[in-house]
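Of the protein chains in this complex, one is absent; all others appear in place.
And then chain A:
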Amino acid sequence: MTNIANTSERAGGNLTAQALREGFYAGVISLGLFVLFVGLETTQNIRNELVINQRWGLLAIFVIVAAVGRFLSVAYLRPWAAARKASAAARPVDEEVSFFKRNFSKIAIVALLVYPPLMVMLFGVQGSLKWVDNFGIQILIYVMLAWGLNIVVGLAGLLDLGYVAFYAVGAYSYALLSQQFGFSFWVLLPLAGILAAFWGMILGFPVLRLKGDYLAIVTLAFGEIIRLVLINWTEVTKGTFGVSGIPKASVFGIWSFDVSAPNNFAKAFDLPMSSAYYKIFLFYLILALALLTAYVTIKLRRMPIGRAWEALREDEIACRSLGINTVTTKLTAFSIGAMFGGFAGSFFAVRQGFVSPESFVFLESAIILAIVVLGGMGSLVGIAIAAAVMVGGTELLREMTFLKAVFGPDFTPELYRMLIFGIAMVVVMVWKPRGFVGSREPTAFLKERKAVSGSFTKEGHG
C-alpha cells in the first residue's frame, strides 16, 4: 500500500505513465493467456472434421478489457481508494450517527407493517400477491430461520449444518398432526416448536463432546437422516409424494380463509374473492413470528443463559472454571434454536399447503448458515439485511426479463441464482470479513454502551 500512497502524492503525469505501462503489460499478459483459449477455437463441421475458427475480434475485446481495466484501476481507482481511506482516517471518530441509523430497527418494523397495504394500493389486490408472497413472506421466513440459527451459531458458537432438519420437523409435525387429528394451526404452532426443540435436544446429546469440524459433520448427517426418514417412511410421510391438502390457518378461528366456509374473510367484509387476503394474513403472521424470535433473542442475551452462550463461544474451558454447566448450556442453545426452526417449519407448511422432503435439502441449511455468516454472527439487524439481500436478490433475478434481450431468449436468469449467490458471498466476505454488522452490542454497561469490535469476538469452536 505504501507505494500506492507514494504514487498518488507524486505528479499526475508520473501516475499516468505508470498506468499506461501497467495497462500495456496487462494487455500483453492477457494476449499471451487468451491467444490459444479464446483466439482459436476448434469445432466440427458437417463432415465431422475438426476445423480451427479464428476469433481475433473476441480476443481483441478480452485484451482491451484487461489493458483498459488495468489502466483505469491504476490511474483512477487506486488513488481514489487511497484518498478515501485517508479522509476516513482523518475524520473524527465520535461522529454523530444519523437519525436513520440510530432508529433503523424501528423504521424497519414500521415499514414492514405498512408494506402489504402499500403493495395493495400500488398494484391492486391481485397484483400485490407477488410482492407480498414471493418477496415479503419468502424473505421473512429466511429472516426467522436465520435468527433461530443465530442462537446456535452466532451466540453459542456451535456450527450447525443441519438446521433444516428442525424446519422439517416443524413442517411435518403440522402437516401430519393437522391431518390426523384435525388440530388447528394455533394449537399446532407451539406443539411443532416443542417437538423441534425436543429433536434439538436429541441431536444435542450425542454431539456435546464434539467440537468444530466434527460437530459440523454430525449435524450435517443429522439433517440428512431426517430427510431420508421422511423419504423412506412412506406409511406415515407418504415419501417423496409429500403431504398435501394441509388446512389453512385462520385468524384465531374468527375468520377462515376457506372459500366454502361461512365465516370466510372476504365474505365477512364484502370484499371480492381473492387469495391475496390470505397471503397478507400470512405476511403479518410470519412478521409476528420473526419479531417474536428477535424479541426472545434480545431478552435472552441479557439473561444469564444468553451471557453463558456467548461466554461459551469465547472460551469453553473458562466457562467450566466459573461453574457453568456447559452441557445444559449447549443443550438449551440447541433446543431454543431448534424451536424457532420448528415454528418457521409449521408456518412453511401452512403457507405452502404441501410439504415434501424436497424442501428440506442440505442446500437450505447452507443458505440459512450463509445468511447468518454474511449478516455478521450474533447481529440481528445484519442477518435481516443479509436475508433480504440474498433471498430478495435471487427472487429479483426472476424479474429481470430484460436480460433476455441482452443474452438471447434462451437465457433464464434464475439458473444463475447460485452462481450469483456465491459471487456475492465472496465479495462480501472480502469487503467485510465479519459480515455486514461485525461488531457486537454488549448486554450490560456501567457508563456507556460501546460496541465491541469484531476483532475481539471469537467464532466459537464447538
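One rule holds for everything that comes next: contacts are C-beta pairs under 8 Å (C-beta built on N, C-alpha and C of every residue); 3 or more make two chains touch, one makes a residue touch a chain; residues count from 1.
In this section, contacts and distances are computed from a predicted model.
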Q | Name per UniProt, for the chain absent here [options: "Cytochrome c oxidase subunit 3", "ABC transporter ATP-binding protein", "ATP synthase subunit a" or "Nitrile hydratase subunit beta"] | A | "ABC transporter ATP-binding protein"
Q.
Of the residues A:D133, A:D160, A:E224 or A:E310, I need the one that contacts the missing chain.
A. A:E310
Q. Among A:N45, A:Q180 or A:S321, which residue is in touch with the absent chain?
A. A:S321
Q | Absent-chain interface as seen on chain A, which is shown | A | 296, 299-300, 303-305, 307-308, 310-311, 313-315, 317-326, 332, 440, 442-450, 452-453, 456-458
